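Have a look at this one.
Just one protein chain is left out here, and the rest sit where they should.
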Amino acid sequence: MKAVVYRMRVPFYDVDSMRVVYHGNYAKYFEEARCAYFEACGLSYGDMEEVGFLLPVVSLEIRYVRPCVFGQELEITVRREENDNLLVLRYDIRDAKTGERCCRGTTRHAAVDAERRELLFELPPPFLARLKEAEKA
Amino acid sequence: MKAVVYRMRVPFYDVDSMRVVYHGNYAKYFEEARCAYFEACGLSYGDMEEVGFLLPVVSLEIRYVRPCVFGQELEITVRREENDNLLVLRYDIRDAKTGERCCRGTTRHAAVDAERRELLFELPPPFLARLKEAEKA
Amino acid sequence: MKAVVYRMRVPFYDVDSMRVVYHGNYAKYFEEARCAYFEACGLSYGDMEEVGFLLPVVSLEIRYVRPCVFGQELEITVRREENDNLLVLRYDIRDAKTGERCCRGTTRHAAVDAERRELLFELPPPFLARLKEAEKA
Partner (left out) sequence: MKAVVYRMRVPFYDVDSMRVVYHGNYAKYFEEARCAYFEACGLSYGDMEEVGFLLPVVSLEIRYVRPCVFGQELEITVRREENDNLLVLRYDIRDAKTGERCCRGTTRHAAVDAERRELLFELPPPFLARLKEAEKA
């Protein structure tokens, strides 16, 4: 897989008084899609923690294109960018029916040693190998 | 103090598409008021954890009286109910200006041994003593 | 259907620093399950608004039985209680694999005229008829 597609539906409680998804909630949608990406690679948050590292978000960027509304079916495509130091994931949220783009975004994640809480300057090689392998499959 | 009063203002992101506070968000307001109550008793969540117990919520009840809107100033009064086994807190949310009641609620908390994760059938006596003392002051 | 079963999975962002679902988030899970219940009755929030009434929550009760964790699969069963004045829904959240109960709750909803924002003392008869019909099917 070159990309993972995650489908979801906008819940009532994510919509603000303008009747559109509150802009801060897209960070949660990216997170759900990211979990789906890891699962597609045969990994889980728990696995990584056991292996001894965490992947905190070091930056988040979101461009809002079209507002989303309650009940709307969304399709989030997640792709990893070639990078051996940071995990860089790109998200593209589109209406599941029309295919119209609603939102794009990026998260960057650094690997951190879970015990010593120290920054690792590259992604753990076995982890990176697993992602690359899954992407080739 | 017989009761603690916590003041807050409704943020934009807590309001739903009906332009009123989403009903689930009052649990957060109760939590903020509860923290203010513990502080008024000279306690913090961290203190309790260090002393070796947690106070998870075992039940929550909310009655909605009047909807609250973005920017509204609220006053939450917290009172403990006489009870040696559970921590029972009553919340009364009113408009800070008019005094009109918006919402009432109750949370019940059991003490749990932090290490063994076992239920304690009564509140730790030094903790209870501290609450009673603060309430008399 | 006498009851509707809604399945979900606990997202990372709903878990608090105790590594269990934050107690206030169950209100959102009930809401998702409630939407599934309405859909099973052939209704949507939008339909009701068009027909001219809203169903705000007038009370919420939650009993917490077992904590839920990130990634856990949950099954929420929603049942309506016999009542012609208020919509009373009962929720039962269980682990989807073991069937162990995690949480129970109730929401009560009054019908409100969407335009005049006035309380209706009984559920709109065509609405109630639709629920009863769906429950018999």
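In this document, chain identifiers A, B and C correspond to the written order of the chains, with residue numbering beginning at 1 in each.
In this section, a contact is a pair of C-beta atoms (placed from the backbone, for glycine too) under 8 Å apart; a residue touches a chain by one contact, two chains touch by 3 or more.
Every value quoted in this text rests on a predicted model; they were computed, and no experiment measured them.
To test your reading of the contact rule: which positions on subunit C touch the chain that is missing from view?
Residues in contact with the chain left out: 12-13, 15-19, 22, 24, 70.
Counting contacts across the full complex, list the positions on subunit B that touch the omitted chain.
Subunit B touches the chain not shown through residues 11-13, 28, 31-32, 35, 44-46, 70-71.
Go through subunit A and note every residue touching the omitted chain.
Spelled out for subunit A, the touching residues are 18, 23-25, 27-28, 31, 54, 56-64, 67.
Note that in this section only the chains that are shown with their structure count from here on.
From the C-alpha centre of subunit A to that of subunit B, how far is it in Å?
Result: the chain centres lie 35 Å from each other.
For subunit B and subunit C, let me know how many angstrom lie between their CA-based centres, rounded off.
So the centre of subunit B lies 24 Å away from the centre of subunit C.
For subunit A and subunit C, let me know how many angstrom lie between their CA-based centres, rounded off.
From the centre of subunit A to the centre of subunit C is 29 Å.
Mark out which residues of subunit B touch at least two other chains, giving numbers and ranges.
Residues 24 of subunit B each touch two or more of the other chains.
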